[in-house]
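Left out: one protein chain. Kept in place: all the others.
Naming follows writing order (A and B), and every chain is counted from residue 1.
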Amino acid sequence: MTSSVNTDHQPPLCNAKPILNELRHGLDRLLAGGNATVIDLQRIPFGVDDERYLRDALGDGEVHATINTLGKSTVQETGVAGVWWVTHYDEAGSVLGDFLEITTIPEVLKSQHQDIMRGLRKLSASLEIEQPTKTAQE
Amino acid sequence: MAKPKTLAEHLEHHEVSRRGFLKFCALTTSMMALPPSMIPTVARALETARRPSVIWLSFQECTGCTESLTRSHSPTIENLIFNYLSLDYHHTLQAASGEAAEQAREAAMAENHGQYLVAVDGSIPVKDGGVYSTIAGISNLEMLKQTVEGAAAVVAIGSCAAFGGLPHAHPNPTGAVPVQDLVHDKPVVNVSGCPPIPVVISGVLAHYLTFGRIPDLDGYGRPLSFFGTSIHDRCYRRPYYNKGLFAETFDDEGAKNGWCLFKLGCKGPTTYNACATAKWNQGTSFPIQSGHGCIGCSEPHFWDAGGFYQPLSAGIAGVGTLAGVAVVAGAAAGTAAGLMHHAKRKQAQRQHEKVTVADLKESGS
Partner (left out) sequence: MTGVELLIWVRGPGLQLSLAAFILGMTYRILQTYFLGRAKNLAEPRGSPWIHGMKTMWWRSFFHPGMTIRGYFTIISGYTFHLGFIITLLFFDQHIELFKSWTGLSWPALPPLVITVTAVLGIAALVAVLVDRFADPVRYLLSDYQDYLCWVLTVLPLVTGLLLVYKIWLPYTSLLVVHIISFEILLVAIPFTKLSHVFTIFIARWYNGAIAGYKGVQS
């Protein structure tokens, strides 16, 4: 653990350390070619300082991404490569879900098959519209 | 365009991308308190989920449960759920009223016979034929019987519907009973709480929508995924309880340090609910985090379970008068027994009087 982490908090930590251990095991699994792990932070009881402790311990990584669908979502890699912090917001900006994902890239960042198909249809449609115009000009 | 049949079609109809659908699935899984490893299963189930009809009945209640739900903090996801569910009757929320409203209920019942979900908030008065609460001239008791007859399942929302709640509290003047006392032939899910946590209400509805059946229940008919652990077991102040560090008043050093609220009457150890994780007011906190003990609102009879500020280890009822009576009665009995002994001894002493010369003379003559 980095020295920047202050370990003598006044209020006792609730689940921050178990989560860090869970992440450690998750990274082990990932390196061994195993499955990605997702931790739902909203289902884990947090004390007053747990979230801050967790954020301090994980730090900030290289990738920050924003997704705009059904409200905003932020996806950011933490200072520990392979650990991603995914937060979903609603349209008013309230947090709906908070997840830690141990993976090479969170699924939600990837372009989805159905969306690609829809995109292709859109592109084809726009090309089909272009073509008759061109023919008309000739 | 025809009404979309499955949720995937519904979302596509609303031009929600697949990525949006994934977000929706992750959040729905979280809302149902299922582990994130279930997200792909939920996604598959939701793709083909069919649109259920919901009839919401409000009986002896304060509308707090509906308020809890409609003012919940995640409008997008809950809206999607509620847009997707066909909420065919809810007399507080619907635009129609009177005859038109009742017709909507009857139409939904006829159209979805055997498949619709009935949500109930409020208890049902049964005393004097159920005259104490009526809607459109129909008693609550009668309306519940009519509506549940063709239902697939019933969700009792709030402690009144689940356990009788405030109307059922002593002396229960209207003879109020919970849904489970009246409905025996359909599955009943109790989503207790006063009010219930909004995400728990939508979570149960989402569970039905996703899997087409009700979730696993505890001994009181509550979904285990939300009511499986006590407030005490998930409380971040638990370490203070274990160390014996308690707040004695609401403004002492212990209270400021965030110590355990057991002595201030916290009912966390005997209360099962998801407050510590789901939290309230847009995820701000839950009662204990705000410095007030749990009042145990999701447990049966919580209004009759003693004062909110009496510690769990203390008695509910006063003992002063009874103790006084006991002392007096004990003293009377003890004195009586003492006097009886005394009389007996005196008698024994008399019977053991020494024989005098006079006595001998008398017996001799």
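Criterion: a contact is a pair of C-beta atoms (placed from the backbone, for glycine too) under 8 Å apart; a residue touches a chain by one contact, two chains touch by 3 or more.
All values derive from a computational prediction rather than experimental measurement.
**Q** Relative to the complete complex, which of the depicted chains are touched by the chain excluded from display?
**A** Checking the complete complex, the chain left out touches B.
**Q** Looking at the full complex, which residue from B:Asn242, B:Asn257, B:Ser290 or B:Gln347 touches the chain that isn't shown here?
**A** B:Asn242
**Q** Could you tell which one of B:Thr134, B:Thr270 or B:Ser285 touches the chain left off the display?
**A** Looking across B:Thr134, B:Thr270 or B:Ser285, the contact with the absent chain belongs to B:Thr270.
**Q** Of B:Ala100, B:Leu339 or B:Leu360, which one is in contact with the hidden chain?
**A** Only one listed residue reaches the unshown chain, and that is B:Leu339.
**Q** Tell me where the left-out chain touches chain B, residue by residue.
**A** 219-220, 230, 232, 242-244, 246, 262-263, 269-270, 299-301, 304-306, 310-317, 319, 322-323, 325-327, 329-331, 333-335, 337-339, 341-342
Here, only the chains that are shown with their structure count from here on.
**Q** Could you work out how far the Cα centre of chain A sits from that of chain B, in whole Å?
**A** Between these chains, centre-to-centre, one finds 36 Å.
**Q** Within their complex, state which residues of chain B touch chain A.
**A** For chain B paired with chain A, touching residues are 16-20, 22-24, 26-27, 29-30, 33, 35-37, 39, 73-77, 80, 234-237, 239-240, 257-258, 276-278, 282-283, 289.
**Q** Touching chain B in the complex: which residues of chain A?
**A** Residues 10-12, 14, 38-40, 42-48, 50, 67, 69-71, 73, 88, 90-92, 94-97, 99, 107-108, 111-115, 118.
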